[in-house]
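One chain of protein is taken out of this complex; the other chains stay put.
Let's look at subunit A:
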Amino acid sequence: MENTKLPPSSPTSPTTGFSVPTAEKIDGFPRRSMRRARQRRSHSSSQFRYQSSQIELTPLPLLKDVPSAELHDLFCQKLQQCCVLFDFLDCVADLKGKEIKRAALNELVETVATTRGILIEPVYPEAIKMISVNIFRTLPPTENAEFDPEEDEPTLEAAWPHLQLVYEFFLRFVECPDFQPSVAKRYLDQKFVLQLLELFDTEDPREREYLKTILHRVYGKLLGLRAYIRKQINNIFLRFIYETEHFNGVAELLEILGSIINGFALPLKSEHKQFLVRVLIPLHTAKSLSVFHAQLAYCVVQFMEKDATVTEYIIRGLLKYWPKTCTQKEVMFLGEMEEILDVIEPTQFQRVQEQLFKQISACISSPHFQVAERALYFWNNEYILSLIEENCHIILPLVFATLYRVSKEHWNQMIVSLIYNVLKTFMEMNSTLFDDLTSSYKVEKQKELKRERERQELWGRLESDSQRRLQLMEEASLNLRNLQEHQTPRHIHTQPEPSSTKTA
């Protein structure tokens, strides 16, 4: 049985800050953020579309004023009244109607939160209908095609004054002690959940916040929907990774998943492992990783803490998708790797150490000092240092040449002094090995150069040889064609290309 609870402190703040050097800001080209700042906050809404004729609302009596026998009827009437939608892009249109609906929604929220016994069976379909009519809509096209969630102001939902109350009602409804999952599941079905998940793409962060909490409650209470919800989140992520690269609610969905993973039963089902390997790890390739990296790293570490045997998949996966050109992402990867190494089991560490330290040594030689610095900080982590010490005989030969070279070449003095510290640490760990490596450094360098020369010679021969073979092949096929032309001149155009085997 899986249990779910939100993590004590939800991981919302990125672990690593990245500031743009001030030099970049005074280069004469205004940064996007400055350009944006001048624009007004934009509002958009696709909500108001299907209303062909506007119904005039008349205020109903207050819920608290009616005898309890009539309460449910009036409650349902109010729910029906709230199914009327208003045009919020025209802010002065039908102010009276808007106010009536707002008051009704407020009353509904209050009643469902405070009045016990309000959720009797006939209320469910009316409540779900009211929620569906209000929140389900095709999200409007984004006004800024290159919307950058880090730099640009999001487009806010214009109908929020009503929408917020509808979400509030939805939340109170699901959280209500009277809420009966066995009744609700008839109305909160798969189709409903699918539409709810699509809404996570909204640009409005307020809406995503509500959706996150509500979906989490629904996941917790409606057990029959759990597998379906997970599958659909998978599909959303896969579409995001491989098709559109655009979905605004990745961070929120990951946050929910973080607590879901926390509740996974052991041993892990293969479905869950597949989710880790084929969805969570590839999510690291996204261009907008920085927006949801904290939540993603939390999920990954959750998996490791559940079951240490997935460690190898995780680390090899991260190494496969290691950023090639984006240093900002590289710093994030290093941060995540440190979080992983912080909780890794020593036996798991040994399985991946070689590949891992090849990458780390590549990072150390990065000309971007933040990347090199972040990698060198691993040696300040006591647990990682102890792992390195235990496996010094393997790790030191992997990184030695890089450390040696970069200590002489790096432009940034801080990196150079960090490397000296690391070298000193190694020297203390295993001075014999260290001395051996120092004395053989030059020889190794020579060997490397020799190998490179040999490689080039090999390719040189291969190429000239292939040229010759290609000529032979072409001549042979030409001969063959001539031969065929003489024999069967009429069919020549229908013949397939002469095959090269005949040239042998």
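For this structure, a couple of remarks:
Throughout what follows, contacts are C-beta pairs under 8 Å (C-beta built on N, C-alpha and C of every residue); 3 or more make two chains touch, one makes a residue touch a chain; residues count from 1.
Definition applied: contacts and distances are computed from a predicted model.
Comparing "Metaxin-2", "Protein phosphatase 2, regulatory subunit A, beta a", "Immediate early response 3-interacting protein 1" or "Cystatin LXN-type domain-containing protein" against the UniProt entry of the hidden chain yields the protein name "Protein phosphatase 2, regulatory subunit A, beta a".
Note that of A:106, A:235, A:386 or A:446, the residue touching the chain absent from this view is A:235.
Checked against the hidden chain, the listed residues A:68, A:138 or A:432 yield one contact partner: A:138. Considering A:70, A:99, A:271 or A:454, the position touching the chain not shown turns out to be A:454 (whole complex). Residue-level contact of subunit A with the missing chain is found at 46, 48-50, 138, 140-141, 191, 194, 235, 238-239, 242-243, 278, 282, 320, 358, 454-455, 458-459, 461-463, 465-466, 468-470, 472-473, 476, 496-501, 503-504.
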